[in-house]
Structures are given as structure tokens and as C-alpha cells.
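One protein chain is absent from this view; the other protein chains keep their places.
Chain IDs A and B follow the sequence of writing; residue 1 opens each chain.
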Amino acid sequence: MHHSIEIQNLNYTYPDGTVALRDVTLSIAPGEKVALVGPNGAGKSTLILHLNGILSGKGLVRVCSLEVVKENLGRVRSCVGMVFQSPEDQLFSPTVFDDVAFGPLYQGLPHAEVLQRVDGALEEVHMLSYKPRVSHHLSMGEKKRIAIATVLSMNPEVLILDEPTGGLDPRSRRSLIHLLQELPLTMLVSTHDMRLVREIFPRMIILDEGKVVADGPTLVLMDDAQLLEAHGLERP
Amino acid sequence: MHIHFLDPYRPRNSLVHRLDPRIKLVLAVAFILTNALLPSGAWPFYILLFALILSVEVISDLGMAYVLKRSSLALPFMLAALPLIFTIPGVSLFSFSVGPWQIHASLQGLERFISISIKSWLSVQAAIVLAASTSFPDLLVAMRALYVPQLLVSVFGLMWRYMFVLVDEASRLLRARSARSGQSDLPGARTGGSLSWRARVTGGMAGSLFLRAFERSDRIYMAMVSRGYDGEVRALPLPQVQPTQWVVLVAGLGLLVAFLGLALLVWG
Partner (left out) sequence: MLRTPIAMHIPDGFLSVPVSIFFWIISILVIGYALKRVSADLGERRVPLMGVLAAAIFAGQMLNFAVAGGTSGHLIGAALATILLGPWAAMVILTCVISVQALIFQDGGLLVLGTNIFNMAIVAVTVSYMVYHSVRWLAGSKSWGVYASGFIAAWTSVVVAALGTAMELAVSGTSPANIAIPAMGGIHALIGIGEGLITVGALAFLRASRRDLLRSDEAGPPRGRLVWVAGLALALLLAVASPLASRHPDGLMQVAAQYGFLTSARDPFFRLVPHYLFPGIENKTLATILAAVLGTLIVFGVVLGVAFARRRKSSSDGGQNNMTPG
């Protein structure tokens, strides 16, 4: 059976000796929308960085049926679209067009195809008119959407987002939530925004001190006040 | 739209703005070169070139006041040429003594000084028009067309992208420092600390800025890698230059060559 994401017994220790992940096992099916929650320092970001091969620990990590090893990294990164927390460092090209074209360009696609992908991706985030704009002039909400477009243009199977609603005002947040609901991709989101989780993500994984402590339906887990409190989470 | 106070680009809908950046860059440099090749004291031709650049300024809708104001900022360097008035021999204008020295100002020296100043000032205006009428991404296109290696162009792009961000960071550092730079009521307290202390504090600020830049470059690298970056610099092919643009290029170059040729004929 094809899993979008498959992790088995993943362990990771930082160079300075801190153990970040302990025996993490989980799998995500195509089309699923899963939220990864837990207190700061739980290892959420560390776990996510394994999914496109930026970090590499002990254990099996497979995305889109590809093992995340050196030979596969190119294809892995085409399949997994990673959106980082700070869009400032993700929009590094002079114009929005250049940033969204970066991915397809590196995939080696022909010129015409690159242009099509850019238009398609910007259309999906409803920002087609922003093509010629200069990145550093945009607002935080606009930057976040463009950052999503920069990975959508690679036609990934999976979308991974780190704190997508962080730093957004209520209106931008609402608009981003709409966007995430519209996108049909498999989605894994690392977040503190419990209201976001309850609204869009039917499945929730709780990570604490590098271990998976719970993995199940969001609504069920959220009813367990004790569980939430034990792991530094609040019921929305 | 928030325009950073540093960015000189002023978007307008003028013909100059719409001119292909590659052609603009070539014409700007040709203008500056023509200036440099004009002989000293060729006043009528300086006036011709001034008229030329003024017309461009008017067409560009940037406003002469804007360009002239910015160009005046380049004036201080003229001090470097000031001694020429007194060191080039020729018909004496006036003289005075400083200590044991007798200093004479000569007509030729003054002419030379004024020529250099005018030529420099005209060149600066051309550069200002270029920068104010061309967005930076377009300037990158112009650079690529001039065979600047793609690696360097990419570094330029990243530098410009984060220049404003880091300038803002530096501003915040300066603001934080001045917020803590108070005066004490204690009698005899020396405000400001020692010179070397102040220098070291500033050095610490620079170090902090650099450190944050290092760490930011790591994050950018991760973002690039996540989108497939493999170290090789790649770019889309440059768009074609429209035929009408070539006409402008040829006309502009022709005009400059004509001016120069005439000037050299008359003055050379």
C-alpha cells in the first residue's frame, strides 16, 4: 500500500548529544490531513526536517514510496513540499515570479512548462497578480501564501507546513485556513494553533520529548483534557 | 506599497522606464564614456550633453528636482580635484601666500577643475536616471546580458533581497544603542565612555549583525535545498529585445558618437 509518509523507528541525536527523536513510528496515507502538535522542544521541527532529507537519523523514512536517502533526495524534494516557519528566508529571489519559478527550474523543466507551473501555483493561492512584485514589499500574510506557492509549483504529493498561522492577524489567518482547506494534497502541519487543528485536521499526532505519545482522531484526543495538559497543550 | 527609504527606484509609466534595461545600461555607460572622452574646456559640448540628459530626465517623469538633488550628493569628491586650480601652470588669476609658500591660481587650472566637475556631475545624473527608472530585477537582466557570470548575478540578487532587511536590523541595533545612551546626573561622570569602548561596542553590533547573517544564510540554504537546489546556478533564458528598442539604442549611440566626433574635431 502506498503511503505518502512512512516512518519506522526513527531516532535522532543532535551533534551536541541531545536526543531529539526516540523511536518515532507513524504513517500517513495519501490525502490525509494530519496535525503534529506538542510543546516547544518536543522535536516537531526536527522530525519534519527528516521528511525531505535535510536531517538524517537512524531508522526508516519513506515519502511517496521513496526511501529518503542520498540518491533519492532530488525526487523526494519534488514530492514533498516543505514550507518553513519564516517566509522571510523562504522568499529569497528578487521577484515573486523568480521565487515560484525556482522549484520547476531546478526540476529541469522546459521554459514553457516553468511558466505554466508558476501561473498554476499562484492561481491556487489566489495571487496571480503578484507575479512581478518584489518579495520584501509584501505583508506577512501575502508572504506566507507566496511561500506556499513556491512549493506548489513543483506539483508535490505532500505539503508540510511549520507553524503556518504563526504571526498572522485574524483576517490573514482566516484566509490561510480557507486556502489549506481547498488544497487537495496530503498535508502534515506542525503547529501550536489548536483551533486550526480542530477546524481542518481530522487526525492529530502528539509529540513530546521526541516520542509519539498519541496518534488518533483529533476530536477524540481533544476531549482528553488530562492528556493535553500532560503534554503542554491547551484545549481550544 | 511600502518603498524602503533606501531604494531609489521610482516606478513610473514613462518611455524611459519601459525601455529595455539592457539598452538603458549600455546607453548610460556610453553617455558616461562620451563625457570622459570630451576634452577639457569643451563648454558647448558639455551644454549639449546637459541638454541631452535633461531631456531624458523630463521624459522619464522622474522630475528634474529629484535627479538634481541626488546628483548634488556626489559633489564632495570634487575637493580632490580642487588643487588643480593651483598646480596647473598657466595664466595667473590670483595669488595669495600661505606661510612660506606663494600660491597662484591659474586660468587653465580653474578650467580643468570646472571641466572635471561638470563632466562628473553629468555622469552622475545618467547613473541616477538609470537607477531610478530601472527596477533591480531588471538591472540583473541587464547584467546577465553583459555576460556577468550567473553565479555573480545570483549573489547580487540575494544581496539586494536581504540588503533592506539587514539595514533595518542595523537600524534597530543603532536605535537600541541610543535608547541606552543616557546622561547621568552624577557630577564628574563622563558621558560616552572611552573611544575604544565605543568602538568595541560598535564592533560587537557589527559582529552580531554578521552572526545573524550567517544563521539566516543557513535557513535560506535549507529553503533552497528543499526546493531542489543542488548548488548549480540556473536561470531562465533572457527575453528577446524588441525591435523598437534597438532603434533607440542605435539612435542614442549615434548621437553620442556624433557629439564626441564633433568635439574632438573642433578641440582636438
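As a working rule, a residue touches a chain if its C-beta (ideal position, glycine included) is under 8 Å from a C-beta of that chain, and two chains touch if they have at least 3 such contacts.
Source: prediction; values computed, not measured.
**Student:** Could you run through the displayed chains and say which ones the absent chain touches?
**Tutor:** Missing chain, whole complex, touching shown chains: B.
**Student:** From the list B:145, B:213 or B:248, pick the residue that touches the absent chain.
**Tutor:** The single option touching the absent chain is B:213.
**Student:** Just name the one of B:6, B:65 or B:265 that touches the chain not displayed here.
**Tutor:** Only one listed residue reaches the unshown chain, and that is B:6.
**Student:** Touching the hidden chain in the complete assembly: which of B:127, B:145 or B:253 does that?
**Tutor:** Of all options in B:127, B:145 or B:253, contact with the hidden chain holds for B:127.
**Student:** On chain B, where is the contact patch with the chain that was removed from view?
**Tutor:** Listed in rising order, the touching residues are 6-8, 28-29, 32-33, 35-37, 70-71, 73-74, 76-77, 80-81, 83-84, 86-91, 95, 101-104, 108, 116-117, 119-124, 127-128, 130-131, 136, 139, 149, 151-152, 154-163, 165-167, 169-171, 173-174, 192, 195-196, 198-214, 216-218, 220-221, 224-225, 229-231, 233.
Going forward, only the chains that are shown with their structure count from here on.
**Student:** Could you tell me the distance, in whole angstrom, between the mean C-alpha positions of chain A and chain B?
**Tutor:** Their C-alpha centroids are separated by 42 Å.
**Student:** Please output the residues of chain B touching chain A within their complex, sorted ascending.
**Tutor:** Touch list, chain B to chain A: 1-4, 135-137, 140, 157-158, 160-162, 164-165, 216, 219-220, 222-230, 234-237.
**Student:** Inside the complex, what are the residues of chain A that reach chain B?
**Tutor:** Counting only chain A, the residues touching chain B are 49, 52, 54, 74, 77-78, 82, 84, 86, 88-95, 98, 101-103, 105-107, 111, 114, 134-137, 150-151, 154.
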